[in-house]
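Shown below is the structure under consideration.
A single protein chain has been omitted; all remaining protein chains appear in their positions.
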Amino acid sequence: MTVVNGYEQSDREQDLDILNLPSLEAEAKKIIPTGGFGYIEGGSEDNWTLAENTKAFEHAQIVPKALSDMEDPDLSTSIFGIDLKTPVMMAPTAAQGLAHSRGEAATAEGLAAVGGLMAQSTYSSTSIADTAAAGNGAPQFFQLYMSKDWDFNYSLLDEAKKAGIKAIILTVDATVDGYREADIINNFQFPIPMANLTKFSEGDGKGKGIAEIYASAAQKISGADVKRIADYTDLPVIVKGIESPEDALRAIDAGASGVYVSNHGGRQLNGGPASFDVLPSIARAVNHRVPIIFDSGVRRGSHVFKALASGADLVAFGRPTIYGLALGGAKGVASVYKHINHELEITMQLAGTKTVDDIKSAPLTHFSYND
Amino acid sequence: MTVVNGYEQSDREQDLDILNLPSLEAEAKKIIPTGGFGYIEGGSEDNWTLAENTKAFEHAQIVPKALSDMEDPDLSTSIFGIDLKTPVMMAPTAAQGLAHSRGEAATAEGLAAVGGLMAQSTYSSTSIADTAAAGNGAPQFFQLYMSKDWDFNYSLLDEAKKAGIKAIILTVDATVDGYREADIINNFQFPIPMANLTKFSEGDGKGKGIAEIYASAAQKISGADVKRIADYTDLPVIVKGIESPEDALRAIDAGASGVYVSNHGGRQLNGGPASFDVLPSIARAVNHRVPIIFDSGVRRGSHVFKALASGADLVAFGRPTIYGLALGGAKGVASVYKHINHELEITMQLAGTKTVDDIKSAPLTHFSYND
Amino acid sequence: MTVVNGYEQSDREQDLDILNLPSLEAEAKKIIPTGGFGYIEGGSEDNWTLAENTKAFEHAQIVPKALSDMEDPDLSTSIFGIDLKTPVMMAPTAAQGLAHSRGEAATAEGLAAVGGLMAQSTYSSTSIADTAAAGNGAPQFFQLYMSKDWDFNYSLLDEAKKAGIKAIILTVDATVDGYREADIINNFQFPIPMANLTKFSEGDGKGKGIAEIYASAAQKISGADVKRIADYTDLPVIVKGIESPEDALRAIDAGASGVYVSNHGGRQLNGGPASFDVLPSIARAVNHRVPIIFDSGVRRGSHVFKALASGADLVAFGRPTIYGLALGGAKGVASVYKHINHELEITMQLAGTKTVDDIKSAPLTHFSYND
Partner (left out) sequence: MTVVNGYEQSDREQDLDILNLPSLEAEAKKIIPTGGFGYIEGGSEDNWTLAENTKAFEHAQIVPKALSDMEDPDLSTSIFGIDLKTPVMMAPTAAQGLAHSRGEAATAEGLAAVGGLMAQSTYSSTSIADTAAAGNGAPQFFQLYMSKDWDFNYSLLDEAKKAGIKAIILTVDATVDGYREADIINNFQFPIPMANLTKFSEGDGKGKGIAEIYASAAQKISGADVKRIADYTDLPVIVKGIESPEDALRAIDAGASGVYVSNHGGRQLNGGPASFDVLPSIARAVNHRVPIIFDSGVRRGSHVFKALASGADLVAFGRPTIYGLALGGAKGVASVYKHINHELEITMQLAGTKTVDDIKSAPLTHFSYND
């Protein structure tokens, strides 16, 4: 255990024997301090959208396929020409020092070990360069919380390019902090500096609440910002926080190279639809012009399958990774992705889908369930 | 604490640190005497409509809007040319002396402090004039429970006009008292006089049950009564208790200047639809000819947003205000509206709606949820 | 308390102070012996249809009516030219001696006191003549469980005519006993003789289980039996246990003068639809050619209203009556009907329906609810 500013960080490093991802939460809660756990786990308002995100996967069902004449399902896929060993990636997630002393560096290392894609957050505990280095050459994306200060933005983008980042994820659903009651109850303030903020006038985030952090971020974000970032970096820009076909088209028109369907894991606008429920209509609108990344509520191999079969190209989650990080460091993160890959492989075999592309054209049923 | 006729009234006066409005109920229950609390909180029969009123907000979902190019959402709006700082208003609510020794005067003071609209009830604990004075010039409406005795009605309307009331809300869904089981269990009788009734032959309400109070009210109310009140006062008349397009049109045809969609917070006809469920069809029928006020079940900023996006022009609630009144007097009431405004502002920003008019044209989704 | 064959019968005689009908069940359970209570309360198999019967009323909602210009709702109605003071009647219910020492005689007396219609069961604890006499001239119907032995049937019908019975209710949904688990768990056998069976070779029912009782009843019932009974008695024959439009038409074609929509309170075929759910399609098929009686799941004034608005002409229930009988004898039964009438009157006033005919043409909404 490492104690920083009175906050107790896990420094475990071990493979995890995982039964399933939902069960990690209770284990992680035992070792992550209350404030940090509340920040990681909590959604906004009464957590309705948070809960619906996972329940919504029951709105579609996977059709088992008989006599499929296949074996050895293959999880490999690619995005923007980057080869990946699994379609399951890390969702950009802030402040991973809350879960582990090595923070994002350990997460990147774990992802690299399984050939999964790491996405860094602007509000990381470790710096872009350090996290990139920990990935040891494995592909990484960088998520930008756009600041009102473009010098700050350009500086981060410069650092990202320098570190070999392959694409920029521009988060657009957090122009104000969601009303997160757990943080209010815990009077939560970040105990650990955010590495990417240390050089800047606005301070490193330490001792601040989430509202103060977001106060420095831009509220007013438009399509022009997408273009500005794409032009500046010459990297693909993926717009994250899309929940409607209209927004997906607006992002593409603005120059987005990818669409990231997400409601921020139910942490921003409560009372909005489950992310899985809106995915099919967005996929129809996007119509394969750009790749779609999906997150919010994913906890099972069957969820990954359903998201891919509903139009996603890559599927992400944050919380289970963070719990794996707390419980096992880089090895714990790798265990999380090995486990979800294992569940996904079983589902693929039983659904008669040999490849990720096969999943994308697999049928789903939509019987109405009542519980 | 003030004791009147053996009833213990709160006389707290303090700002409240509010997590959310639903959580106020348990706090208020600790300080409001059982009979009073039962009267305030209870619905009719088995409270089905009461519960559905709030659950029904899950039948629609707010679409987050990305790249909306906006900031600083603006809550200001107006009705009948009256400027308001927020679209959230007070629902007319009887007998607020049950919650606080200052009664409606404190509520009016709290509403005035936040620029919200106060609506007085006929069955107020304080008089029209006193409540108006406490508002210190802020706009107020007056709700009329029409008596069988028109001298009584005219007298109240005269007093309202004299006090500068801006509009009359005519309640038409309470032609008999709903079957409220809490009041029966508690054998509830109003321990505190109703100021507007003191001058009249029927008595001041003290020591009476709700059925006795309603017995003096008119059961037979028609469109002619709307016209009669409008003609007499030359004020806008808003018909409260509309739950169908047919009734909205009947009210407008009768001369109503506004339609108030409400099922009386589930306190009158149990087994009727949730108020939110009927709002869209009523709004289509009204088609912007007159403004629509909405209440019943509203507890969250996201609920206010959904009601506005479904056709309401102003959104009201009673119980949470009363709980704030009990817990903090005028300051407590102001805290309640500041809180709901804060939740609403976050929702507006995340939904990309700069103004109340923007909310009114915002899309909602209607995925079917199962819990 | 009266003890018969070791079974403790209530002999209470008192007015009841009723909060609502559902709450009677727990009170009655305290004084009705376990076996008797299980027989009265239990449904078949896992009680799914029993539970759905009441929940199904949530599938429709009553529309409050504003500006309805009415007061003093009037419950009076009629069937077959017989005037009734309320559309709520007694469902034919067996073995009421399980609940009270006076059995059906007390029930009939209670119904007569409120001007409601009494329906006797073949398996009554008291005789047709005694129950009729207790009604003191008030109208009664007689329900026939058709025996394989037509001498028995004719004898009962003779007795019914002699006693002034106004119509015959022929039960057709009990050609075998439903799989009632409570009776099996309790190893229930009727402790009290059934008066109408005493004169016949098959015994009086005492010491028999429900399966043995039904074994004497006809399994094979056809339209010809309807005609045979109508011809023999020259009385209206109402076919009870109709759950589909097809069966309603078959009954009418066979000469039925009335259709009784019921699934026997969930005591016969489990896994069938809630009775309220099938009522509208049956009413459309019947198209006012004959009156429709409805039971199964009715516990509230709002339920009675919804059934009438969905096509019923009279609405019945058994269990709440029996609980009232146990708790208060004839006076208790009267209290039950006074209470439901009171709830119904409130609903009528708030829905703007002056008469039972107004209810029949009142609109219902059908929003989909999730709990």
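First chain written, first letter: the chains are A, B and C, and each begins at residue 1.
Rule of thumb we're sticking to: contacts are C-beta pairs under 8 Å (C-beta built on N, C-alpha and C of every residue); 3 or more make two chains touch, one makes a residue touch a chain.
In this text, all values refer to a predicted model and were calculated from it rather than measured experimentally.
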Displayed partners of the chain not shown (whole complex): A, C
Hidden partner chain, touching residue among C:42, C:191 or C:241: C:241
Identified contact with the non-displayed chain, of C:136, C:222, C:287 or C:361: C:222
Of C:251, C:293, C:312 or C:327, the residue in touch with the unshown chain: C:251
Hidden partner chain, touching residue among C:40, C:172 or C:326: C:172
Residues of chain A (touch criterion as defined above) contacting the omitted chain: 19-20, 22, 57-58, 61-72, 300-303, 305-306, 342-343, 345-347, 349-351, 363, 365, 367-371
Contact footprint on chain C, counting only the chain that is left out: 45-46, 48-49, 52, 55-56, 58-59, 172-173, 175-179, 181, 184-185, 219-223, 225-226, 239, 241-244, 247, 250-251, 254, 263, 268-274, 277-278, 368-371
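The working rule: only the chains that are shown with their structure count from here on.
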Contact graph of the chains (line, ring, star, complete, other): line
Inter-copy rotation, chain A to chain B, in degrees (Cα atoms; steps of 5): 90
Between chain A and chain C, centroid-to-centroid distance (C-alpha), Å: 60
Distance between chain centroids, defined by C-alpha means - chain B, chain C (Å): 42
Residues of chain C whose C-beta touches two or more other chains: 370
